[in-house]
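Here the complex is missing a single protein chain, while all its other protein chains stay put.
Just so it is clear, A, B and C label the chains in written order, and each chain counts residues from 1 on its own.
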Amino acid sequence: MKKYLFLFIASLFLASAAFAADSQIWDAMRVQNILGYGQEGSYKLGQLFTMLQANYFAQVYLAVLVGVPAIFVLHYLFLGPKVFSHDGKKIYTFSLLSRIIHQIAAISFIVLIPTGFIMMFGSSFGGGSFVIMMKDLHGLSTIAFGIIVIPMFLIWLKDMFLHWDDIKWLMIVGGYLSKTKKPVPAGKFNAGQKTWYWMATLGGMIMILTGAAMYFLDFNIAMINTMTGLSQIDLLRVSALLHAVVGLGVVILFFVHIYMAVFAIKGAINSIITGYKEEEEVEYLHSSWYKKLKKQGKI
Amino acid sequence: MSSEMSRMKFYCDDDRCIECDGCTVACAEAHELPTGVSRRKVVTLNEGIEGKEFSTSVACMHCTDAPCEQVCPVDCFYIREDGIVLHDKDICIGCGYCLYACPFGAPQFPRDGAFGTKGAMDKCTMCAGGPQETNSVHERELYGQNLIAEGKVPVCAAMCSTKALIVGDAQDVANIYRARIASKGKGVQSAPYGWSKAYGN
Amino acid sequence: MANTWGYGAMTNSLGDIQNAKAIIIFGANPAVNHPVGFQHFLKAKERNNAQIIVVDPRFTKTAAKADIYAQIRPGTDIPFMYGMLNIIFKNGWEDKEFISDRVYGIEDIRVEAAKWTPEKVSDVTGISVEKLMQITRVYAKSTPGTLIWAMGLTQHSIGSSNTRLAPILQLCLGNMGEEGGGTNILRGHDNVQGATDMCCLSHTLPGYYGLSAGSWKYFAKSWGVDYEWLAGRFKDKKMMSAKGFTLARWYAGVLAGKPGEDKIHNGGTNLKAIFVMGNGITSIAQQAKVKEALDNLELIVLADPFVNEAAILTDKQDDVFILPAATQFETSGSVTATNRSAQWRYQVVEPLYESKPDHEIMIEFSKRLGFHKEYTKGMLIKENKTSYKFPEDATDEIARIIKTIGLTGWTSKRLKNHTDNWHMFDEVSLRGHGPMKGEYYGLPWPCWTETHGGSPILYNIHRTVKEGGMGFRNRFGLEHDGQDLLAGAGSAPKDSANKDGYPEITAKNIEKVLGIKLTTDEKKRIGKNWKVDTSHIIANKCMEAGIAPYGNAKARAKVWTFPDQIPMHREPIHSPRQDLAKKYPSYKDKANHYRVDTKYISKQTEKDWSKEFPINLVTGRLVNLNGAGMENRASKYLAALTPEMFCDINPGLAANHGIRNGDMMWVHSPEGTKIKVKAKFSFSVPEDRVFLPFHYAGHFQGEDLSHKYPEGTKPYAVGESANTVTNYGYDIVTQIPETKGGLCRVEKA
Partner (left out) sequence: MTNTTQNALATKIGRRSFLKMAAVAGAFGATSSFASRNVTRAATQDEVKNPFPGSKKVRTICTACSVGCGITAEVQNGVWVRQEVAQDHPVSLGGHCCKGADMIDMVRSEVRLKYPMVKEGGQWKRISWETAFTRISKKLTSLREKSGPDSTIFLGSAKMSTEQAYYFRKFAAFYGTNNIDHQARI
């Protein structure tokens, strides 16, 4: 038994050695990477990353972290939330499956985004084990999100294509800039929700892929390198850049989403818990869908 | 180390480097590194092609304006007064950003966590240990020996079989390099890789 | 080489290479095999603008640093060197004075060289005429030039001719005995020179005394035992003087009598037991035969710090003993570097675990085999002691006995003193400073007396004998074919009492050669000749008179006792050029070659090997491993550098066989054996040859033998042994296997 254990450990040892020997970053490619760094004709990704990471990313994120909620506070104070009657009829909007999927996504985002921020401002937390724990949480919740992102993408896909209403919705910013209650042109999902959908699914997938690339670091999938024409190290740099840029969009829309669900529309959060939306809410905020349902006689 | 004059630098003379891997192993052995991490690596390019093959030894170049230090989200890097770029492994979270910023591919990440997670970053310390108590057991375990504190030369350069790898104050290193070029009677070649980056200012 | 001028060793030192103006390297790869030594080559290039010329079948790391590189076909060094000589003679670039004073038999070389026109050489070697001309011009015009070689010249069936022609080339250019010149053979292991000097060899006694009855008598006397008793230990006196089996072919001694095996002459018995100490017998040619032999032995004893992989290779189920020998850091003793310098290797730590130093194991066995008292008596004689201290007393015993290579000065005290003060010696000349003034580092032999400083450059007549000067050794008689073999007038070492050539010094001629008179007492005590004179009278008188005890003779280009009197080209046994194999056939088969009949021409002409096996096979070393690699593969850092056995293959050749980089491939040998290795694309080999490193073991013909290691002893890297596929073929004189010029066939696995 001990012998097999030993053999197993020895083989792991060798596997790790072989892994290192096949490295795309620290082995044969290393000098090429060095030579390519900052050369004419190269993408200069290393310098770009250094410049952005050193000077801008954290600042912009901090601005978002502080600025976006600040805008919401102002909005809430001056324009106030939309209040709809909770006594009227309820319209069944979200199936059980879609709710489960949403909840998983919600939980993972609630973990992902703060942990992401903690990593970004790791120095404020003194680095070390706490931040590492946050980093591991970030990775673990990605697994949950990774499992449901495709189903989520599929179940809502048919409702998410661009519609004439969306343009109109965008022109008036969903009616959130006025206090008056009047029907807003929108189908089952309004343009804001659609944007969030695309950002959360496609953007989310980009986040997963770029995050995974950075997590696994020294993997060797020749196809990716051939397809993108990037060396492994440049692939990682692109990943880091995309992760930061796309992440910014996700974070902003996530904040908006939370604000809308929790504060801007009173009680809106219940609909994703119970599956039912207030009829009045649908009538005003999703007027096109309301009309369609009426026509079909479903109300 | 008195401050103003010294800026410690490495330089590998590829006319002399023969890929004996002495530096790699000397480093690994002196600091008892896990396998899979080589702080110093010898790379040969154009192997077997007459007139084009050359080898060179790379590790952290202890850049003057170290990009790794700029991008680290947890600020675990610090630059000593003599120019040696070090980091604190107790603070490092193994995010990999320093690697993306580094022109030399110096930072490495031993996969010591569960499921092959990346551990704290490891790189050449120019044999100067880390922020822990000098020559303490804790320092030795995390960073390896602290030869600089003992007043000794980093082990890779000291053990270089052909004296291709030299280390010391940037000015001295440049002088040795120039002396070698001069004795060969050749004009000064284009500066070696990353020279401008690592030796900047 | 010893047959050319007396001693078979590196003539100069590594540091002295810095004095060279040109360095030509045949079949050696110092950048990989002697990296630290190679710094002196690079310094010569840097400081002296020395031209480095590399002649090698493979574009090695050394070639990468060369100024001129010639990719020669394996086994054609002789035509190449004759080609150089042809051009040298034609242009009159040879050192005529040196040749006439100090070399015998060059006329025959001239005749042979005339046949090797550059065009013909080009056809045989594959080197263009222009390149041959360029190399010859550069090398002949830049004197002093040093000539380097290693196993690339010796591991051929014509290895002993190779190692004669290289010195001849140097002699013709007058590069011998000069600073920055010489023939510098780079030895492999740390103490090959020392162990060879002590003659762990089957054809001679320590100090190259040979196996004649006279030599045995000298040793019996020096060891303090009765000659007849010692002779009684042997089967008979005939076997006592018969060369034994060699490392290369010991397996034949086990397998003899089986169908298809070569006949042996071993006193009527096969080999039944093997006793191995620190020898990776998995790195010798013909592994399949070695395995079969191991399986057929009655007793295998392997003493090593690590598991000797012979124990893994064999299927023998009983009576395989593995004994933990201590490493050399757990004992002390002297080691002789490649330049004949000795250093004292101090003990670092006590033997770990249950390991014991080699000598303790031997002494324990001598007790149980009943010859302990006689065995160790030699250590007691000098000071008439009652108990010995190893290794110091053994060092002094060696110094007392071995005169042929001048070890008299190598007392343990002096050797320790040199190591203790190694900082007091110069890097280039090895000269000592301060208290070590007058001595050279490590007392490079010959170190004639206990006050002599050693001889860093052999055959250097510009220095006095006391300072390490000497002419060539008088070893082959005084005349041959009516020609005088002693050196010409005026070519004696500096400040010599005798300016002429002179014979080796004996009790009879000492007065005449040195021009002195011995006292009666001296006449009584003096030994018969310089080789057996333990009274030191000859050595001391010679030092006073500036005379080298071994004489001052001519080097010989012609060795009349060899099958080829002058070096002749003969194609390898397995040659890819069948047309040339007919033109330059191998030797006649040789009976009783180190006790075993050895095939040459019959093997070469058995069939057209090159049809089935069209690819040349070259083996060699890697920088991180050494020998059979046991000790280095047991280090995780070294093993991690090359965790797997591989084969360097040209991408063009690989493409023809559908092999991609990193694929597994088979290498088949004419012996019917095969190995499975990883293909590694490399342009260092052209499309007609592949390269295999020979350090691996633990796999055999595709089978992983890992399970056969005792628990916890498996090295960090295992793989196929390249020597499983090296071909049959042995040197005609030394029986060194022909591993550098075989054939093979490759195939995708």
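For the reader, a short list of remarks on this structure follows.
Everything below uses one rule, namely that a contact is a pair of C-beta atoms (placed from the backbone, for glycine too) under 8 Å apart; a residue touches a chain by one contact, two chains touch by 3 or more.
As the structure is a computational prediction, the values presented were derived from the model and not from experiment.
For the chain missing from the display, the contacting residue among C:E298, C:E479 or C:D704 is C:E298, taking the whole complex into account.
Within the set C:A114, C:L352 or C:L478, the residue that contacts the chain not displayed is C:L352. The set of subunit B residues touching the chain not shown comprises 20-26, 28-30, 70, 75, 78, 80, 88, 131, 133-135, 140, 145-146, 149-153, 155, 158-163.
In this section, only the chains that are shown with their structure count from here on.
Among the inter-chain contacts, the highest number of C-beta pairs connects A-B.
Taking the mean of each chain's C-alpha atoms, the chain closest to the overall C-alpha centroid is B.
If you average the Cα atoms of subunit B and of subunit C, the two centres end up 40 Å apart. Spacing of subunit A relative to subunit C, judged by their CA centroids, is 70 angstrom. Residue positions 13, 17, 20 of subunit A each touch two or more of the other chains. Residues of subunit B found to touch two or more other chains are 35-36. Looking at the complex, you find that subunit A touches subunit B at residues 13, 16-17, 19-20, 25-28, 30-35, 37-38, 46, 49-50, 53-54, 58, 119-123, 125-128, 131-132, 135-136, 139, 214-215, 217-218, 233, 236-237, 240.
Interface of subunit B with subunit C (complex): residues 15-16, 18-22, 24-25, 28-29, 35-36, 46-50, 53-55, 161-163, 180, 183-185.
In the complex of the two chains, the subunit B residues touching subunit A come out as 35-38, 41, 43, 45, 56, 58, 67, 70-76, 88, 90-97, 99-105, 108-109, 111, 117-118, 193-194, 197.
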